[in-house]
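Have a look at this one before I ask anything.
Of the protein chains in this complex, all but one are displayed in their positions.
Every chain is named by a letter (A and B) in the order it is written, and numbering of its residues begins at 1.
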Amino acid sequence: MNLRRRYLRDRLMVALVYLGTLLVLLPLLFILGYVFVKGIGALNWDFFTKPPAPPGEPGGGMLPAIVGTFVIDLMALAMGGLLGLGGGVLMAEYPEHPLNRPLRLVANVLGGIPAILMGLFAFVFVVVPMGGFSAFSGSVALAILMIPIIMRATEEVLRILPWELREAGLALGLPRWRVTLSLILPAAKGGIVTGLLLALARAAGEAAPLLFTAFGNPFISFDPLGPMDSLPLKIYVYAISPYEEWIRQAWGAALLLALLLMVTNFLARRALRRS
Amino acid sequence: MRDKIYGQLGDRVFTAGLVLLGLAVMLIAGLMAWELGAGGWEAFRSFGFWGFVRGSAWNAVAEQFGAWPFLLGTLITSAAALALAFLPALAAAIAVAEYAPRWLAEAVAYLIDLLAALPSVVYGLWGIFVLVPLVRDHLEQPLFLWSAEHAPALMGVLGPPTGIGMLSAVLVLALMIVPYASSLARDAIRLVPRAQREAMYALGATRWEVVRRVVLPYARGGIFAGVILALARAIGETMAVTMLIGNSGQLPYSVFGPAATMASVIANEFAEAEGGLQLSSLLAVGFLLMLLSLAVNLVADFILRRMSVGEGRK
Partner (left out) sequence: MKRFLPLALALLAAAALAKGVTLSGAGATFPYPLYAKYFSVYHKLTGVRVNYQSIGSGGGIRQLFSGTVHFGASDAPLADAKLAEFERKFGTAVVHVPTALGAVVPIYNLPGVREPVRFSGPVLADIFLGKIRKWNDPALAALNPGVKLPPLPITVVRRSDGSGTTYIWTEYLAKVSPEWKEKVGAGKSVAWPTGLGGKGNEGVAGLVRQTPGAIGYAELVYAVQNKIAYGAVQNRAGRFVRADLASLRAAAELDDFPADARVSLTDTPAAEGYPIASFTWILVYRDLDKNRAVKSAAEAKALAELLDWIVHDGQHYNEALHYAALPEVAVHATEANLKALRYRGEPLLGE
């Protein structure tokens, strides 16, 4: 009797757990499906090759935003990658260094700060001193977002590597920096690339830090010191607008951005699995 | 000892480089805190720190500013979103880590991670054109009409059934943090040692009993910490909320009604504010937002340390 009740409860809980899972997955799959269906109709040749048309006029495309997304994000990755890698290597390879404790604390703190505050930072310290909105200032904001992610990922992968590897290098008479650069980093390459790509994917979807920095630009621009457009920014501006054509293109941009992020995530996983 | 470790020239240059990079990171964090604190100084000085925190006017004409409506808006929306998201997220984590066959678990985990990567503006876009009409026509208006007939006292609590407002913002926030909370809980559950489970099964426990008596107690520190981190995510979430919450500087007074959060008011007004006290007040709101996020993250850290049974990794 008692046993039966226990089994019954077990079944019930299985059902509830799967129900909960469905509750999580269904709306999210619905969003994804909706973005796909709505977005696919907006993706055409013009979308990828034309600058936006003045409001109310038909046509136009997203080329400046697509180009800008790549420029801003790659510059951010270069800056954030350098700082994040440096911090991560310091924490993992020099565990006895006095800077480590405060650095770890700062990394945790930075990781918990909302992205919009990175935008404020870049506005005050880059936009105003440089006298203008710029892609570079947007990259700075996104780079700060990436730093803690890259730092943590780098530290974690390096920690996993056996100490014997380092000892082997040192036994060969290699100085510590050579061991780090020629043995440790190559051995951890997969994991580090994963960290970089995940940070990139996280930052590339953010619009909030770009509101007061990259600013947007209807023309194709490669000038890092001038304003530049970006897909998340464009989606925001178009989504809240009353223009049919813009809203249609916002769906297309959302799909494109989602696809780009998925590919980045997929590459990140593959890099991890390879190593 | 130190001389041996850092003795060689190459090593000294290399570590100096790393330290420089580390210092740069710390400098950035320091400057950020300083900029928000110093920028907000004028507002804190004019209204007093608590006067600003508890002030409920946001009026650029009268130059009266207070963060209370936005603080409340942030706290209410993120707490409500977390309450909605918690059980489903936990269920999904248990399903993936304990119940589902390997192929299904992998597929579900992959999907959840994928959805965690969808950007905020995409949730906002979907929110405006799908969720808001849905909520308005099939939830808010029927409820509103029902209360108008049967419980007029409730109408004030419900607020205007326009679809744009707190309810929609909470729902989208919940959807956004579910994948994040779930993957954190999943990681915590996966850390439970296999032997613990097997011991329970050997005693004749059912699967649920194993989950209830072993897995959840063992993983509770990680799960709670995950929940709090999800809360932190919700607190800082900007774009989707800005697009859906209705951006009203009044105290959030009703379920359907418009409100604003700290992040949304900055997104809305920072580029537009004309300067002076309003700008300083916005930076002060940013300062409070930073303090709140820090506090929440510290709590998560604390819980992770205190409530973990034994050591998880290594």
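Heads up, the rule we're going with is that a residue touches a chain if its C-beta (ideal position, glycine included) is under 8 Å from a C-beta of that chain, and two chains touch if they have at least 3 such contacts.
Here the structure is a predicted model, which is why all the values come from computation and not from measurement.
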Handout entry: Of A:39, A:61, A:81 or A:232, the residue in touch with the unshown chain
Key = A:81
Handout entry: Contacting the left-out chain in the complete assembly, out of A:54, A:98, A:162 or A:186
Key = A:54
Problem - Residue in contact with the excluded chain [from B:78, B:182, B:206 or B:248] - result: B:248
Problem - Contacts of subunit B with the absent chain, listed as residue ranges - result: 57-62, 64, 128-129, 132-133, 136, 160-165, 242, 246-250, 258, 260, 268-269, 271-275, 278-279
Exercise for the section: Pick out the residues on subunit A that sit against the missing chain. Expected result: 53-57, 71, 74-75, 77-78, 81-82, 85, 127-128, 131-133, 196, 215-219, 221-227, 237, 240-244
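Heads up, the rule we're going with is that only the chains that are shown with their structure count from here on.
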Exercise for the section: Flag every residue of subunit A that touches subunit B in the complex, lowest number first. Expected result: 6-7, 9-10, 13-14, 16-21, 23-25, 27-29, 31-32, 34-35, 82-83, 85-87, 89-90, 94, 96-97, 99, 102-103, 106-118, 120-121, 123-125, 144, 147, 151, 175-178, 180-181, 201-202, 204-208, 211-212, 232, 235-236, 239-240, 247, 250-251, 254, 257-258, 261-262, 265
Completion exercise
Interface with subunit A, subunit B side, in the complex: residues 5, 8, 10-11, 13-15, 17-26, 28-29, 31-32, 35-36, 39, 87-92, 94-96, 99, 108, 111-115, 117-126, 128-130, 175, 178-179, 182, 206-209, 211, 232, 235-239, 243, 263, 266-267, 270-271, 283, 286, 289-290, 293-294, 296-297, 301
